[in-house]
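With one protein chain held back, the other chains of the complex are shown just where they sit.
Order as written gives the chain letters A and B; numbering starts at 1 within each chain.
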Amino acid sequence: MTISAEELNRIEKKDLFTSGHRACGGCGQALAARLVQDASGENTIACVATGCLEVFSSPYPDPSWRIPFLHSLFENASAVASGVEAAYKALKKGPVNIIAQGGDGSTADIGFQSISGMFERGHNVLYVCYDNEAYMNTGVQRSSFTPLGARTSTTPMGNKTRKKNLPLIAADHGIPYVATATVDDFRDLQRKVKTALSIEGPKYIHILAPCPLGWGHHGELTVKICRLAKDTGLFPIYEIIDGKMTNVRKIPAKVPVEEYLKLQGRFSHLFKKGGSKETIAEIQKIANQNIERYNL
Amino acid sequence: MLKQIEGSHAVAEAVAKCRPNVISAYPITPQTHIVEELASIVGKGELDAEYVNVESEFSAASVVLGASAAGARAYSATTSQGLLLMSEVVYCIAGMRLPIVFTVANRAISAPLSIWNDQQDSMALRDAGWIQLHAEDNQEATDLHIQAFKIAEETHLPVMVCMDGFILTHAFEPVDVPDQKEVDSFLPPFQPTNIVDPRWPRGIGLFADPRFYMETRYILHRAMEKSEATIKKVSGDFAKAFGRDSGGFIKTYKLKDADVVVISMGSLVGTIKDLIDQLEEEGKKVGLLQICSYRPFPRKEIYNSLKDKMNIVVVEKSISLGRGGILASDVRWSFPRAEKKDRNISSFIAGLGGRNITKNDLRYMVEKVEKEPVELEFLGLKKELISKKDL
Partner (left out) sequence: MEKLPLGLVMELRNVVPYKTGSWRTLMPINVMHTPPCNHSCPAGNDIRGFLRVLAENKDYEQAWHILTRTNPFPAVCGRVCPHPCEGGCNRRDFDEPLAINCAERAVGDYGLENNLKHKKLIDTRKEKVVVVGSGPAGFSCAFHLAKRGFQVKIYEANSEPGGMMRYGIPSYRQPNYVLKQEIDNILSLGVELECNVKVGVNISLDQLRNEYDAVFLGVGAQKGVSIDIPGKDAENVFTGVEFLKQVNTGKWVEVGNDVVVIGGGNTAMDCARVAKRLGANVSIVYRRTRMEMPAITAEIDEAMEERIMFRYHTNPVKLVLDEGRVVGLLCVQMELREPDASGRARPVPIAGSEAFIPADTVIMATGQAVDYDGIEIQTVDKRWIYTNEYFMTDMDGVFAGGDAVAGLETVSLAIGHGMRAASAIEDYIEGNKEGELAQPPVVISRELNTYYYQPVKRYEKEARPIHMRLKGFKEIYSDFDPDDIIAEAERCFSCGLCFDCGNCYMYCPDNAVKKSKTTGYYEFDYDFCKGCGLCAKECPCHYIQMTLEK
């Protein structure tokens, strides 16, 4: 399906995911969810996994969704979306944008099986992952997206493992479109959602969504922290179209990781007395590796 | 059309004729022949449906949930381990009031691993809010599927059709598989109401805080109770349309003058009927109350049919470990406490893990309860395999 450049670059604000949700003030995920829903438009069905997004946005009797949404369980957003897609195909209805959405757990951990199956079977579904780097809804526990050194309630001394690279895993399934994005550049994020929805087949978009509560920063810094995550090299921005990496965002001026880490309470233990300079150096190494690998 | 056909294939053909839009299943013995046959039917173009080959039973149930929520008639089949794996989704489907039909090819539960028949699996999910119908033979299994879609779509409750694995699924019997026109005139096209549709936005799967949750459970419970009328009506309509009795709430066999009444469900019922005929020739009066709808539980029917019967024995292929017979407890609860004093309700556990149940075993059971009531006994237990300390 072709999409005009004008439509691709238009910024959308339609309030399809609107006020009244119980997210914390400054929530990156709430912002991302709104941008995604608006970019997709009214002809959308959202299949949402249990997590912060679902819990703060869909209580009875005042959900904040204005497009149809289907929430079932924690680990099956992709499978449910596959079912909806199969139904639309079987009933010869549509076309409709089916967007499966979930956080860390429902994408990479407990929901890994079902997203892998959805990719492999080739359903025409866009999966959007809101990466806030822990299981935020249940109380900031560690997930496979938690980065090295981060303090969570189940890794109080700092996380010892590196972040799972789901965008590349998704790309290796052979799906036609994979992208990463952050909430600060809303034009880019909406453009990527629209691009994805114009392609047939399974698509994956990985959005970095800072969590003021879990990351330990003031709600107003959400946008600034995304920028630092990009400019230190810790969160590379790119698209993978038909297996080829393109549109890699080059870093205009490289920033050392300390600038990013010191704004967040979850890394504060690295800077205190007895804190670990080695861990900071490790994190810088990861950033450097990313810069080299993705040619940032 | 009457044909000599394997049970699974008969079910597959019947399901295909109900025109499901989305079929999704993960293979597990002994359900495999059903889904393979359906794949073949879809592949040959005889059925226009989406057949989704998922990567686990959990996803199978989830795909079916999503499809049904989007307005498709959806079907899946599973058993034992698979049913337990998808138990989260099973409860979810019931809570969402989606009219989905499953086939459960009853099989024992691991550990230890067993692929043979008993009814522990569907018993494990008896509280989920699904209508559970048990088939006596392959004909009834075939018929129940056709009725199940109609019951589900009218009551907005999902239906599990239980048929004994291997015993029914892999048995070749003459079965009258209805043809497409007959099924079409019995089962109208699916008219979904509460679906996700961008033209009329709805939210499915909202969460309910303590202000609302309890009422949702009450409503579901009452819906289960009220579905009795629909189950009976559909069975009656089926009899009118196809000329045979299938399904319904309960069935009785030679109950009128029986001294001992046996209660059971599933394929065991056939063996019991044979025994009853045999005993009749010997001058013993034994009757059968066959439970077709296990959930909603036919409490009133059991009471009304058996209120004058003083010697009742329940034989079942399931057990609540640490407590006793599950069907037996349900039956015992069907009689008001005050009256239970001189009535004997005995409980026998039989056939777990596919152990063969012979007419002799059943005869032993009847003779035993004629003498004295049995609190709980495992029928045909091989004591020689059990060490003294485990007895």
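Just so we're on the same page, a residue touches a chain if its C-beta (ideal position, glycine included) is under 8 Å from a C-beta of that chain, and two chains touch if they have at least 3 such contacts.
Predicted model, so just to flag it, every value in this text is computed and none were measured.
Taking the full assembly into account, the omitted chain touches A, B. Only one residue in the set B:Gly203, B:Gly325 or B:Gly351 touches the chain that does not appear here, and it is B:Gly203.
Although one chain is not drawn, the whole complex shows that of B:Met96, B:Ala124, B:Ile146 or B:Ile345 it is B:Met96 that touches it.
Of A:Asp62, A:Glu200, A:Glu259 or A:Glu292, it is A:Asp62 that touches the chain left out of the display.
In the full complex, chain B makes contact with the omitted chain through residues 95-98, 156, 193-194, 200-206, 208, 212, 215-216, 219.
The set of chain A residues touching the chain not shown comprises 11, 13, 15, 17-28, 30-31, 34-35, 59-68, 186, 212, 218-224, 227.
One rule holds for everything that comes next: only the chains that are shown with their structure count from here on.
Here the spacing of chain A and chain B, counted between their Cα centres, is 43 Å. By the touch criterion stated above, chain B contacts chain A in their complex at residues 21-22, 24, 48-50, 52-56, 58-59, 62-72, 74, 88-89, 92, 96, 196-198, 200-209, 212. Considering their complex, residues 42-45, 47-48, 54-55, 58-61, 63, 65-73, 75-76, 79-91, 93, 96, 113-114, 116-117, 120-121 of chain A touch chain B.
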